[in-house]
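One structure coming up, written as structure tokens, with questions to follow.
Below, a portion of the complex is reproduced, with chain positions unchanged.
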Amino acid sequence: MRNEQLDKMIERASVLIEALPYMREFHGTTIVIKYGGAAMVREELKKCVIEDIVLLGYVGIRPVIVHGGGSEISELMKRLGIEPKFVAGQRITDKDTLEVVEMVLTGRINGEIVNLINQTGGKAVGLSGKDGGLIKAEKIECGAEVDADLGFVGKVKSLNVSVLEILDNAGYIPVISPIGVDCQGQTLNINADFVAAHIASELKAEKLIILTDVSGVLERPDDETTLISTIKTSEIPELIEKKVLAGGMIPKLKACMEAVKGNTKKAHIIDGRIPHSLLLELFTDKGIGTQIVSD
Amino acid sequence: MRNEQLDKMIERASVLIEALPYMREFHGTTIVIKYGGAAMVREELKKCVIEDIVLLGYVGIRPVIVHGGGSEISELMKRLGIEPKFVAGQRITDKDTLEVVEMVLTGRINGEIVNLINQTGGKAVGLSGKDGGLIKAEKIECGAEVDADLGFVGKVKSLNVSVLEILDNAGYIPVISPIGVDCQGQTLNINADFVAAHIASELKAEKLIILTDVSGVLERPDDETTLISTIKTSEIPELIEKKVLAGGMIPKLKACMEAVKGNTKKAHIIDGRIPHSLLLELFTDKGIGTQIVSD
Amino acid sequence: MRNEQLDKMIERASVLIEALPYMREFHGTTIVIKYGGAAMVREELKKCVIEDIVLLGYVGIRPVIVHGGGSEISELMKRLGIEPKFVAGQRITDKDTLEVVEMVLTGRINGEIVNLINQTGGKAVGLSGKDGGLIKAEKIECGAEVDADLGFVGKVKSLNVSVLEILDNAGYIPVISPIGVDCQGQTLNINADFVAAHIASELKAEKLIILTDVSGVLERPDDETTLISTIKTSEIPELIEKKVLAGGMIPKLKACMEAVKGNTKKAHIIDGRIPHSLLLELFTDKGIGTQIVSD
């Protein structure tokens, strides 16, 4: 082996070693990852996220994945001639829509993520909120959040995480579709950010990490230099009231607030468009994006 | 309580007691059930099958469900403008079809069964062959079985049942979609009867039970009085060659033969149109339908 | 199979299914059964009780049996020329009597119950209060309960249920003779109802069920129509003071009160003369006999 080759290899080994303090810090902890946006669509990003998740598993961290599904749902609906309708950013979910939502989330996206993790050397098992009674939900009443009947849209009422714990203890990475069931057995479509937040609290996660398509929480949505690095949960209500935040950011911030007010140590809203954003957040000093911490 | 009421109740208690010898016999054993046909379509039959499965779980039997999905797949294909094509009874599965197959099986039917079991008091978890690397498959080569390229249709190459055992030990009933993955990570559509047969062998099941829409193996398909109660595996090749059997019965018989030649004790082809056919098979002396036994 | 035969079988299967909600409710709970009276004497009733117990074991309920022994003790005493003496319904137990009591309870009745359970397909182990130090007792002082020295008659002072838990976890049904030992090692004869009540509390039983030879607590002992379905523990002292209850019922009611004031969820005094009375109590909506509940 020529020397320069060797030097390069030694340098690479050093990079691995630099990750040691973080491995130590996060060893044995649970990290709940809300997977969505560009990182779930663009092939090269998808590859990076999956690799990151598998690596976390190998270094003794317990990743739990909750995924969304936006664009693919609307696409299939169009092919089936069902017109997607939204009120205040929320999908109105009638019976036909619900069927499509579940088929796309559980029958396509979930399986794809599971398969990619397995092909990359991890061990994943896909779950929806139906499996093992994981997510007990209740319908969002008409007028409770928006001034309309959202249809079969629910919120988390309680979780039964024992199936997660069983899989986790056996070394499987759970991949979860945000589908819940109410007490009558009715399937409900739930916002994935909040499902992730609830699961993070229930599992006493070290971190909730939400992958988005922006660089974090921006004071002025169109100006990337206004990124807020750290937000305390007590500052969130005021921040929302100011009405300066991008619309889509508000439920994400609320989910983070819930998680951190629960049993999650920290929440992060990070830029899923950056390759290996998960590793950058976990394995570097400064981290990336916006972190939400308790007071 | 009036006496006649009491007498009726006592009689009902006696019926429970009559099941005792069967409970004893099957306690702790695994029963793999291929769930399909009318029993998966007609609401009142569906209810019965689910109740039977939950009851088995309560009396210490370990049911494992493998389901099919026929008619719903074709239906969604039609809505999407994809024309179902079959060669010798097998679905030709191109990329679009495969997507539909997976969405319907994993995203709709599987979740529905899981949900029904949970609502009826059991604890179920849905899996496809992707989960935990359960089903490693390989494409059926063009010409191997039929004189055509079936597309993304595979057969079981090997199983990794550890995820089943983990769930089973924790009291969960696994519900499995017959979807496999080949070594390149390609999803493949597999015949559910054979998936059930392989799983039964791998789990050293007491029984493989295939629910069908006929009363069993009939010597003359149009004459129910020609039901064969017991077939030895050695008799099956000749029976098939005679070409008297109904077409759909042949792969089922082959699957049963594989299961019994493997580590399954007995296989049964029973009439899923009879309410509580599972209990009748397991908890009565004579059983129902056709049983396949080793020589 | 002829159709009417099949219909009958389906109907029987339905009866099993009707027990599902109760199996779910009581799954994994402990039911302490005080076994005595006619149900321990008449062969056909004995058979029913044993079958019921075995069935409970198979459906995931943990039965614990405490038995009495009345008539057989007196019978052997007579054969040995010892005259049974009673004060206020309690047996005066001198040294010779004690020997007979222990031989009959532990050496005859206990073994018979254990054997019957095993022959019926269950797994039972017989214990007296000596085994594993199960029942620490103390002598009832002269005058404490009745105005006489009862001899070697004791009451439960403390329990060491670890032997029960070990057997229970291994799937054995414990069958217990109401014999205790005091701190000097002296064997003492104890009322079986109270032993059952103490064990039910210690094991945090779902139910204590006392099998008797009456239909329950009757407001007028000679009028079966005056059955009280439900009694709150707070009502018991008054009920006893009224002096309308049958004599033998009072200690049973007190035992039930102790159990329910302890950690037992509910207590039941039921009619052991009804075949399968245990199943009727557990697996029907209305139950039978009298239930004692906390306020």
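Letters A, B and C mark the chains as written, and numbering starts fresh at 1 in each.
Here is the rule we use: a residue touches a chain if its C-beta (ideal position, glycine included) is under 8 Å from a C-beta of that chain, and two chains touch if they have at least 3 such contacts.
Keep in mind the model is a prediction, meaning the values are calculated, not measured.
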{"item": "Total identical subunits in the assembly as filed, 3 in place", "value": "6"}
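Everything below uses one rule, namely that only the chains that are shown with their structure count from here on.
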{"item": "Chain A and chain B, separation of their C-alpha mean positions in angstrom", "value": "35"}
{"item": "Distance from the mean Cα position of chain C to that of chain A, given in whole angstrom", "value": "55"}
{"item": "For chain B paired with chain C, centre-to-centre distance based on mean C-alpha positions, whole Å", "value": "44"}
{"item": "Multi-chain contact residues (two or more partners), chain C", "value": "none"}
{"item": "Touch list for chain A against partner chain B, complex", "value": "79-80, 99, 102-108, 110-111, 114-116, 118-119, 123-128, 130-133, 162-163, 166-167, 170, 172, 179, 181, 185, 187"}
{"item": "Chain B residues touching chain C - in the complex, by the definition given at the top", "value": "1, 6, 9-10, 12-21, 23-24, 27, 48, 51-52, 54-55, 58-60, 120-121, 274-276, 279-280, 283-284, 286, 288"}
